[in-house]
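Each chain you see keeps its place in the complex, though not every chain is here.
Order of writing sets the labels: A, B and C. Residues in every chain begin at 1.
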Amino acid sequence: MSTRELLEAVATGAASVEEAIEQLRHLPFKDIGVATVDAHRAVRQGVPEVIFGQGKTGAQVLAISRALLESGQNVLVTRLDEPRAAELSAAIPATRYNALARVARIEPNPIERRKAAGVVAVVTGGTSDLPVAEEACETLEAVGIEVDRMFDVGVAGIHRLLHRVEQLRRASAVIAIAGMEGALPSVVGGIVSAPVIAVPTSIGYGTALAGFTPLLAMLTSCASGITVVNIDNGFGAALAVHRTIMACERALQGA
Amino acid sequence: MSTRELLEAVATGAASVEEAIEQLRHLPFKDIGVATVDAHRAVRQGVPEVIFGQGKTGAQVLAISRALLESGQNVLVTRLDEPRAAELSAAIPATRYNALARVARIEPNPIERRKAAGVVAVVTGGTSDLPVAEEACETLEAVGIEVDRMFDVGVAGIHRLLHRVEQLRRASAVIAIAGMEGALPSVVGGIVSAPVIAVPTSIGYGTALAGFTPLLAMLTSCASGITVVNIDNGFGAALAVHRTIMACERALQGA
Amino acid sequence: MSTRELLEAVATGAASVEEAIEQLRHLPFKDIGVATVDAHRAVRQGVPEVIFGQGKTGAQVLAISRALLESGQNVLVTRLDEPRAAELSAAIPATRYNALARVARIEPNPIERRKAAGVVAVVTGGTSDLPVAEEACETLEAVGIEVDRMFDVGVAGIHRLLHRVEQLRRASAVIAIAGMEGALPSVVGGIVSAPVIAVPTSIGYGTALAGFTPLLAMLTSCASGITVVNIDNGFGAALAVHRTIMACERALQGA
């Protein structure tokens, strides 16, 4: 019995007020329309169902993918290694796999370009940061956001970055990805006024501390207004940008 | 001599090409129009000049404040304790000081409300997080962004937060501030689709690790797309929101 | 309008089903009887309102205390230093202050001894652990639980502890408090079958790591079934025991 049915029963006298109070307590929240569910759904608006591949067997990934496709949704799988990607592709030939990003996408529904999103810059300090960058790019593209890749523009050869200043300033948001000392977001943050999401990577050895050194450096950045996500979390950075784009779209709708 | 003057000298033969090349090397970057300067200025558009009060003497804060006022700008001083605030107020009576936030503002120019910004929610887990929250609120208000304060809605009494779901969902961005175990942004992130900036606070003792426990917890949040700033950095969170608002304003201009 | 009133309005036709659905969304959770509120209240059953004194001014502590007393409740203030305790006592002469425990109690209502609770042992490794132990004892006593204090029975003089074996085994629960290497709970856990709550203290220097060494040691205890709370958290340990006692009381009610 849904909330509506319950209330109708009260209206018709088929249920007493006491009975209704008791039942309201136990109805699934989504039935009484508690906001969390809607909010939850809202978060996912325009986002394909995402499968976090790490720790799942190939069979599990396949089963969930099929269920999502049957319910009419696109599929995005992150942290999927090549053997399991091959399994998925064998079973669902429409699968497109980006080995560098460890991301698989199955998209029966066309991705609509989010025009309000403009172009989002994904910038890396070195070529070793590419897997994380590609995870971000694939996620952005899966939600319809256009990406401008600027790779290997780290601060030890600062001219490489400065060469791209105009290009950077055209971006509606910047995902700045760096390992080692993690200085890239500080420099980028001083150059652009757009949101800058910093992603530390686990590149490097010894004092790189598996990504904790760039993480700490980014959190301590002397460029104000930079925000940071977990080490190697290209997916999270993309979703953070997506939240910004949704804010802009709401602002446009309100305008 | 500006770049333009230099080029005009070349055009008229008053300067040789060789001389011009030599001079171009030494001109201030802003003269040859290198983007960084413009970018830099752009970052500050609509932002009053900010003085980081920590480690500065009252006399230094006063001198910088006066210089800024003379150049026609509003002044925002963060991390300013009461004795130095009293000094500042004595010298410049227009100073308004928020002791909780440790923020002083001197605003000869009226703050124009940023309509595109909507309302930004500033949410805290406990009452001990108020100083950080107020620093964020003062900064937002100083750049013309309307704030909706929701304080003391931490997760150990989850109904307090759930009671505010509708209010939270109306926000164009949320700054979620919490010490202790830092769980608030995870719950908020699951409820709203707007950008969520998490600010860990140094509240707590022992295993709270002076804010590192909520910092780590927020970075590891199971709610996707949350971003994080340094411990107690209410100012930085406000500027991160400001970057988002500027992105929305650019989107509106482009629409 | 309460949930009941709303439902009655639906029953009488004074409100339509649509209107009721809309209103249900916005009613305070406690009105629609969402369990969290009841649960919350249940947690506090038999517990006086607790004021965490750290970071509050004497005036704030006094104001909250007065409000609680006016609403007919007992008051327990933790982490209250002597100057503020003196302020409180001056204003409310019924205040009893345990300086070692940094706890103040104002109890207009008599504390009823929880018979089902038996006696709870509070055991410390050294005399330096007393402040934490006393915080636990005061909290237990404030909720009506009888305490058996066994102080300074650390493991470097193991006979002191062994001398108390019978006494320990009579306890319905044991709070084992130790700094330094934190070995006490391991030995106690091997001796008794009752719940053992381990509390690390910040006693010691250098490698004691301000309590992290006993914390880690207790979490790694070779005695199974030991649980641990935050460093110096005597209050938390007492509340953990209180949860156990409430479970026993429910078991007795069900018997």
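Odds and ends about this structure:
Everything below uses one rule, namely that a residue touches a chain if its C-beta (ideal position, glycine included) is under 8 Å from a C-beta of that chain, and two chains touch if they have at least 3 such contacts.
What you see is a predicted model, and the numbers here were worked out from it, not measured in a lab.
Depicted are 3 of the identical subunits; the complete assembly encoded in this structure file consists of 8 such copies.
As a convention for this text, only the chains that are shown with their structure count from here on.
Where chain A touches chain B, the two copies mostly use the same residue numbers: shared numbers make up over half of all numbers in play. We define each chain's centre as the mean of its Cα atoms; on that basis chain B and chain C are separated by 39 Å.
Chain A and chain B, compared by their mean Cα positions, are separated by 24 Å. Each of the following residues of chain A touches two or more other chains: 34-35.
Partner chain C is touched in their complex by these residues of chain A: 3-4, 7-8, 10-11, 13, 16-17, 20-21, 24-25, 32-35.
Interface residues of chain B facing chain A in the complex, by the touch rule stated above, are 34-36, 39-40, 42-43, 45, 50, 116, 118, 162, 165-166, 169, 172-173, 190-197, 215, 219-220, 224-230, 235-236, 239-240, 242-244, 246-248, 250-252, 254-255. On the side of chain B, the complex with chain C involves touching residues 128, 157-159, 162-163, 166, 203, 205-208.
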